[in-house]
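Here the complex is missing one protein chain, while the rest keep their positions.
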Amino acid sequence: MEVINMYEKCLNMLYERGVGLSDIAQCVIYLQRHHHPEIQEEEIIEVIKNVLKKREVQHAIITGITLDKLAESNQLHDDVLHDILIKDESLYGIDEVLAYGICNLYGSIALTNFGYIDRDKPLIIKTLNEHSHMCHTFLDDIVGAIAAAAASRIAHNA
Amino acid sequence: MEVINMYEKCLNMLYERGVGLSDIAQCVIYLQRHHHPEIQEEEIIEVIKNVLKKREVQHAIITGITLDKLAESNQLHDDVLHDILIKDESLYGIDEVLAYGICNLYGSIALTNFGYIDRDKPLIIKTLNEHSHMCHTFLDDIVGAIAAAAASRIAHNA
Amino acid sequence: MEVINMYEKCLNMLYERGVGLSDIAQCVIYLQRHHHPEIQEEEIIEVIKNVLKKREVQHAIITGITLDKLAESNQLHDDVLHDILIKDESLYGIDEVLAYGICNLYGSIALTNFGYIDRDKPLIIKTLNEHSHMCHTFLDDIVGAIAAAAASRIAHNA
Partner (left out) sequence: MEVINMYEKCLNMLYERGVGLSDIAQCVIYLQRHHHPEIQEEEIIEVIKNVLKKREVQHAIITGITLDKLAESNQLHDDVLHDILIKDESLYGIDEVLAYGICNLYGSIALTNFGYIDRDKPLIIKTLNEHSHMCHTFLDDIVGAIAAAAASRIAHNA
C-alpha cells in the first residue's frame, strides 16, 4: 500500500515538473537505438514503471525534486546552495550522486548509460536544461538515471 | 578563495549543528583504535581539515544540513519527505547515498569504515541520533563519512 | 538456461571453496540479529539463492574465486599481484571493489551491512580469513557482500 502510494506520488511529481513516462521512454529508445532498435515504447514503459516502484528510486525522486522546487521558490534558506542549484553549477556533483544511487541498483551498464546520456543531454533532458524560469538541477539527472536504469534492465533481459 | 570560503562555511555549519572537529577526530580514533592507537588528535584534525577542503565533501555537507534544517523547521513543503526525515526512516537511504559520495573519494577502506561506524553509532554520532528536538538524518551520516574518509587517508599514509 | 547454469556453477564454486548456503545464511542472521531475530534459515536461504541468480553477482563470484585459486597455485604470472593476494594486504582494495559491485545492486543498506561485517569478520568469514594454506582474499569479501545483499533485501521486504 505505502509503496503504491509512493509510486503514484512520484509519477505525479515527475508529471507536475514536466516529465511523462513517454518522455523517459524516448530517452531509453535513444540509449538502445543501436542495440535494440525494434523495442516498443509500450514495453519500455512497463520497465520504467518497475524502476519507479523501487523504494530507493522513489526517495531519490522526492528528495531531488523537493530541492529543485525549494531553490526555484527561493526557500532553501541557504544562499550558497541556492546559487549553486539555480545556476546548475557543473562542479556541484550531488545531483549526479543521487542519480548514481539509482543507477547502482541496476549495475554497471546503467552507470555507463547514465554517463553517456548526461553528456549528450538529448530530448526531455535537453528541454529540462533549457528552462529559464525553473530549476531542474536534480530532475534532469534523475530522469537520465531512470532511463539508464531501464535501458540496463532491457539489455540484461534481452 | 571560493574554496576557502566554502571550507569556512562548512566548518561553521557543522559547528552550529553541534559538531566540532574534535568530535569528528574522536570518531577517527575510534575507527583506528586497533590499527593506529598511537595517533594524536592534532594530527587527525589536520587530516579531517583536508577532507573538508574537497569541493564534493563541502557540497554534501551544505546539501545534507540544509535538508535537516528545513525538515526541522517544517519548511520542506513536502509532507512525505518531511515525515521520512523527521523519523530518520531506516529505509530512506538517500542520507547514506550522500555519505557514500564522500567515502568513494577515499577508496574502499573509507566505505567499509563508514559501514562499520554507521552500524555502531559511537560518540557524537550517537549524540546526534538521540536528539529529540532536532533532525540530524543527514548530519550523522555525513559525520560518519568524514571520519571514515579521514581514517582511510591515515591508513593509506601509514 | 545460461543463467541457471551459471547459478549452479557459482553454487559449486562456493561449495568447493568451503562455503555452503547455510554458512552465508548464518552471516545474514548475524547481521539481522537485532532487527529480525525471528527470521528462519530456510527463508533466508531463498533470499540468498535469489542474490546468486543475478548475473553481476555470478560474474563477481567466478572472477574473484578464479583469482584466489590462481594466487593459491602460484599461477598468476605476476609476482607483485601474487604477493598482495597471498598476504591479503589490507590496502589492496580490489576485493572490496568487487564486493561493492554486488552490494550496490541492493542499495545503501547492503553497503553499510557489508562495511560492518567486513570489520567484524564473524563466522565463515573468520574461518576463511584464518586458512593458512588457501587464499581467500576475494572470497571472504564476496561472502560478506552476498550476506549483506540478502540482509538488505530482507530489511526492504519486512
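Per-chain numbering from 1; labels A, B and C assigned in written order.
Just so it is clear, a residue touches a chain if its C-beta (ideal position, glycine included) is under 8 Å from a C-beta of that chain, and two chains touch if they have at least 3 such contacts.
Computed from a prediction, not measured in an experiment: that's the story for all the values here.
I'd like to know which visible chains would be in contact with the absent chain if the whole complex were considered.
If we consider the entire complex, the absent chain touches A, B, C.
Out of C:Leu11, C:Ile45 or C:Leu81, which is the one that touches the chain we can't see?
C:Leu81
What chain B residues would touch the chain not displayed?
Within chain B, the residues touching the omitted chain are 55-56, 101, 104-108, 156.
Can you name the residues of chain C that touch the chain not displayed here?
These residues of chain C touch the chain that is not shown: 6, 9, 55-56, 59-60, 62-63, 66-67, 69-70, 75-78, 80-81, 84, 91-94, 97-98, 100-101.
Using the document's contact rule, name the residues of chain A that touch the chain not shown here.
Output for chain A: 90-91, 93, 96-97, 100, 107-109, 111-116, 118-120, 155-156.
Rule of thumb we're sticking to: only the chains that are shown with their structure count from here on.
On a C-alpha centroid basis, what's the spacing between chain A and chain C, in Å?
About 31 Å, centre to centre.
Among the residues of chain C, which ones contact at least 2 other chains?
Those would be 107-108, 156.
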